[in-house]
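Before any comments, here is the structure.
Coming up: chain A.
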Amino acid sequence: ADTIRIGTVAPKTGPLAGGALVSQWPNVDLWIQEVNERGGLKLKDGQKKIELVAYDDKTNPTEHIKAVQRLATQDKVDFIIAPYGTGFNIAAAPIYAKYDYPQIAVTSVTDQIGELTERYPSLFFTLGSTTAFVEGLRDVLVKLKDEGKINNKIAMVNVADAFGIELAEVARPTFEAAGFELVYDKSYPLGTPDLSPIVKGAKATDADSFVAWSYPPDTFGLTEQAVIEDLNVKVFYTAVATAFPAYGGKFGAQIENVLGAGGVNPDTPEMQAYRTKHEEVTGKAPDYWASANTYASLQILETAIEAVGEVNREAVTDYIKTHTFDTIMGPISFENQNSNRFWTVGQWQGGVFRGVVSSNIDGAVDVKLKDGWK
Partner candidate 1 sequence: MLTVKGLKAAYGMHQALAGVDLRIALGEIVVILGANGAGKSTLLRAVAGLCEGQVSGEIALDGLPLHTLPPEEIVEAGIAFVPEGRGIFGDLSVSENLQLGAYSRHARKNRIANLERVYDLFPKLKERGRQIARTMSGGEQQMVAIGRAMMADPKILMLDEPSLGLSPLLSKELFQNLSRISATGLGVLLVEQNAKLSLGISDRGYLIENGAITGEDRASALLHDPAVQAAYLGGATAS
Partner candidate 2 sequence: MTAKGWKDLVLIGVLVLAAAFVPLVTDGYWLSIAVTAMMYIALTTAWTLFSGPTHYISLATGAFFGVGGYLVATGMSDHDLPFWLMAAIAPVVSVVLAALIGAATLRLSGIYFVIFTLGLAEMIRGLVSWVQNNFLGSRGLYVLTDFTEAHIYWMLLAIAATVYVIGWLIDRSRLGFAMKIIGNDEGVAKHLGIDTARAKVLLFMVTGFFSTLVGAIVAPRYSYIEPNQVFSPELSFMVVIMALLGGTQKLWGPIIGVIPFILIWETITASFPNATTLYLGLCFLAIVYFLPNGVVGLVQKIIAKGRSA
Partner candidate 3 sequence: MSTGRSILTVDRLTKRFGGLVAVNDLSFEVREHEVMGLIGPNGSGKTTTMNLISGAFAPTSGTIHLEGRRLSGLGAHEVTRAGVSRTFQLVRVLPGLSLIDNVIAGAAFGHKRRWGGPAKEQAVRLLQRVGLGAQIGLPVSALTYIDQKRLELARALAGEPEVLLLDEWLAGLNPTELQEGIALISDLRREGRTIILVEHVMDAIRSLCDRCVVMNSGAKIAEGTPQAVLSDPEVIRAYLGDE
């Protein structure tokens, strides 16, 4: 064949679609367009353009499994881009493993990395573990506390769904061990229409830090409520979607110094080039976190395929395990199928969401205190 077929399954509808349409789909499109513009992937028997086979899993695991099976056994695609979301990556892992597809999971944060990579020899993680995620924030807080800039009280809330419960559960002992006191610690159900009681509750405490393990709709909601209630904390952290351009678009200058999950170093030439190209091709800016990771994961896949030079999935998997890759995020390599180069905490500074805590990536900026919501 003169093309190489690459498959992907991710949500276009359902609860996770909003996120996937920011972080996942545009990068897939961007990458394929770039590779094909270049003439395709360079293999031993010549350059091959990528033909994409994409399905919508509707954010439904049953659908997802079926669609991946379809890619593997019906469409018989040559490679598959990893799914969007922790649950989907884990649910699909047995299929990737069975047919030897390398699975470079991006939007997947779990504390079971060890067990999972042992079970599934072609599964790679790039975004770090739940614990690393929490510890990143802890480090920020500890630093500020030690500098005497904030008190040792935290108001913490979480969305009562898998991800939120998990993070809160890890955060409780982690924060306490670091000498913090959780003066407010509540959960709220997914899809809560009015978050004002929560913000009011947090405001009633004397905590200097507000931490929300939140999902996209409530990240927007909590921030808006905080503006309205004038929640006067020095550290304001919301999790998923804080790094979305739409977050900056909605709140403008009000969110200066808001902390959130993820981050990038936007100043490297590679990253600047990527962001420009992303806007040019997809018509919108990438987010300041998973977009870059997603794109980097595709670069890894691309490099490994070209290096192997043929559609030999096992060889590609082995290549990924043993090599270091040049990506827009800098060099990435895997140790026990897990990359330890990722950002955990970022902060809006001057209209850009910059990484403030990373694991092994340079370019972190200093954390600043939140100073009102003007």
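How were these candidates chosen? In short, all candidates are chains of the complex that A comes from, given by their letters.
Assume a residue touches a chain if its C-beta (ideal position, glycine included) is under 8 Å from a C-beta of that chain, and two chains touch if they have at least 3 such contacts; residues count from 1.
Worth saying up front: this structure is predicted, and the values here are computed from it rather than measured.
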item	value
Of 1, 2 or 3, the one touching chain A somewhere in this complex	2
Touch list for chain A against partner candidate 2, complex	12-13, 15, 53-56, 58-63, 65-67, 69-70, 72-74, 86-87, 90-91, 93-94, 110-112, 115-116, 119, 130, 158, 160-163, 165-166, 168-170, 187, 189-190
